[in-house]
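Shown here: the complex without one of its protein chains, the others still in place.
Chain lettering (A and B) follows the sequence in which the chains are written, and residue indices restart at 1 in each chain.
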Amino acid sequence: MLLKELTESSGPSGFETEVRDLIRKEAQPYADRVYTDALGSLIVETGVQHPGPKVLIAAHMDEVGLMIVGITPEGLLRFRAIGGVDTRILVAKSVRVGRDRLFGVIGSKAVHLQESGERDIPLKLEQLFIDIGARSQEQARKYIQEGDFAVFTTVYEEMGDGRAKAKSFDDRVGCAIALDTLKQKFSIPVTYAFTVQEEIGLRGAGPVAYRVKPDLAFVLEGTVCSDVVGTPSHGEGTRLGAGPALSVVDRKTIVDRRMLDFLMAIAHDNNIPYQLRRVLGGANDAGAIHLTEMGILSAAISVPTRYIHAPSQEISLDDVAHSQQLLVAALRRIEQGGYPSI
Amino acid sequence: MFEGKEWLMRLSAVPGGSGDESRVAAALMEAAGPYVDEMTLDAIGNAILTRRGSGSRRPRVMLAAHMDEISLLVRAIEPRGFLRVSQAGGFDPRALLGQEVLVHGRETLRGIIGSKPPHLSSAEDRKKSIPLDDLFIDIGMPEEQVRKLVAVGDRITIDKPVMALLEERLAGKAMDDRASLTAMLICLDELTRLRAKADVFAVGTVQEEIGCKGAQTAAFGLMPDLAVAIDVCHGETPGISDDRVQKIGGGPVITFGPFIHPQLFARLRDIAKDNRMDVQIEVAPGHTSTDADPIGTLQAGIPTALISIPLRYMHTAVETLDYADVRNAGILLAQFIASLDAEFVEGLSCF
Partner (left out) sequence: MKELIRGLLTVSGGSGNEGGVAAAIKAQVSGVADEVFTDILGNLFAIKRPKGAGSGKTVMLIAPMDEPSVVITDIGENGYLRFEPLGRLQASALIGARVRVGRTGRLGVIGVESKADHAHLEFQHLFIDLRTADAASAAAYAQVGDTATFAYGMEELDDHTVIGHALGSRAACVVQIEAFKNANSSATIVAVFSSQAQVGSRGAQVAAYRIRPDLAVAIDISPTGDTPEAKRISLTLGGGAGIKALDRDMVVAPAIREQLSRAAVKAEITAQIEVSPQAHSEAGAVFLSREGIPTGGVAIPVRYADTLSQMADLRDMTACVQVLEAFLSDL
């Protein structure tokens, strides 16, 4: 698994170059064909000599991040979010910014200098700046220009009992599972798509699906997980360590029941733990894929990710392994002709 | 030589609410006739102006500027013939009070958006703005006559002639986006004096103001190799931080961000530099709210760029811009198109 390299690479939506180059290098030896499309999604074809059904496996390369939109006279960087970032989480965090990947910190007024009651009100984006240590606007301009991006500095590390923390498990964990899967051979055509711009409106996946025209699609995701103290069962979404989360319904997709039954049967037959994703909120690339052209049968297999979109996210490595086992078992079953169709 | 400023003033005056752009299309075609090889209206009203390039491997370039303006529709006819309205596109109702309008019923009728005289409104009243639902239009005739001439669903547009302000600055209604249509026409005229390889499909799009609809369907039909949307952006406004606005008269604006193809952005910036043209750069961390947004993800994905003309007081009757920005946007587009070849287009999918 390349979880460390993948999660420590920088790639907010529209700026996936580093991640793409890493994945391309890893995938090349196992692929029949590797290419990019007009938006920058990386498409890896395998098993092209085999007859159908054609399967698309999609994972998105991009992460949420920040974009520099201005520099103050003091040399502080003004920014806005790329994708969904809770502004409240940014205070006192560190980032890498600009072409030189400089360190920057997001500071705020010291508690001593605040008036009473100030700390009860969340800071607004306009009140936050990235400090790269520049003495002036001119000095900052030598390193930074408007349009540069920033990402969190989190380091991948394993922790606790079979857990790991890093930034951007959403969706580098999906990329990692896809990359490991494509090293296996299947007697069906499988196209792996590492998509761009999922976090800013599922923009990369639709064009990929239109180009690939698969019979079936599986989306690999890092998904919401809030099985923490104080949350009732119906607020959890998923549970860490309880196995891959199969989507039933989210904001952009009502998962086809045949696909869901297919995955549950495979999990059952292979003794792979799984759970159903128990929340409507959120969406993934399946939302764009399943509505492409006349409709494409799609499902999503997700790794529960605590603190998703925050700088330090937590996953269970068992969930990762089980997610991949489920995907491989599904592909093996499809090889044998046991796939859903209408 | 194409008389851009005169055409802009003329195009501004043409009524064309979203979904009802045929008059704008007709004017656009009249203006473009001398500079293009072919002109068609598609099934939903987009005006497609085609100018062929030269050579055997011709890139297909789509330009998109929208023909529609924000407008009102008659929602109900009230006793004594007053009209209640709904909007197609986003007005600030505070800017509608007291405006003159044209009601496009069986005949085109003059109307006034009525207001209560200050003498009759209380101090308390004047602290509140009047919501769109409470506005009414007075067309100055008895109810019986109104009902003969006007029906629910009829279109209403702002009526206000263009004013020439100091220097090359102009103010009027629907400069959003007739300014961009004008820039597109200037580009087509410029191309007559340049040797361009690309086939250009300059599209006057419909229904941008209600969801960038025409650009999406036109791009689906044309399947261009690349597309450039042209629209207006916000000019500097007191109290708004300068990363959200651009200078009017500061030159055309080129957008950078995830929704824009990086190589197209770089090429536009380089062309401006080569031509010693001042341009401004706008960064967009997400959507641009222009025709560029839907075009980019159509079919297998279409590399898309965005050029904007800075404009103050957007979506009001006095949208103000500097004509120099319009002219330069047209020239920049033409030089950009002349620089394109098949090799560049093929490289757009290489990341």
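The definition used in the following text is that a residue touches a chain if its C-beta (ideal position, glycine included) is under 8 Å from a C-beta of that chain, and two chains touch if they have at least 3 such contacts.
Just so we're clear, the structure is a prediction, and the values are computed from it rather than from any experiment.
**Student:** Any idea which of B:152, B:194 or B:350 touches the chain not displayed?
**Tutor:** B:152
**Student:** Kindly state which of the options B:45, B:59, B:81 or B:296 is in contact with the chain not pictured.
**Tutor:** Result: among the candidates, B:45 touches the missing chain.
**Student:** Determine which one of A:279, A:301 or A:334 touches the chain that has been left out.
**Tutor:** Going through A:279, A:301 or A:334 one by one, A:279 is the residue touching the chain not shown.
**Student:** Which candidate, B:182, B:207 or B:320, sits in contact with the chain we can't see?
**Tutor:** B:207
**Student:** Using the document's contact rule, name the residues of chain B that touch the chain not shown here.
**Tutor:** 17-20, 42-46, 73-77, 84, 86-88, 133, 151-153, 155, 207, 210-211, 213-214, 216-218, 220-221
**Student:** What is the set of chain A residues that contact the non-displayed chain in the whole complex?
**Tutor:** Residues 233-235, 248-249, 254-257, 260, 276, 278-280, 290-291, 293-297, 342 of chain A touch the chain that is not shown.
By our rule, only the chains that are shown with their structure count from here on.
**Student:** Of all residues in chain A, which touch chain B in the complex?
**Tutor:** 12-15, 17, 20, 35-42, 66-70, 78, 80-83, 126, 146-147, 196-197, 200-201, 203-204, 206-208, 210-211
**Student:** Quick check: in the complex, which residue numbers of chain B touch chain A?
**Tutor:** 241-243, 256-259, 261, 281, 283, 285-287, 296-303, 348-351
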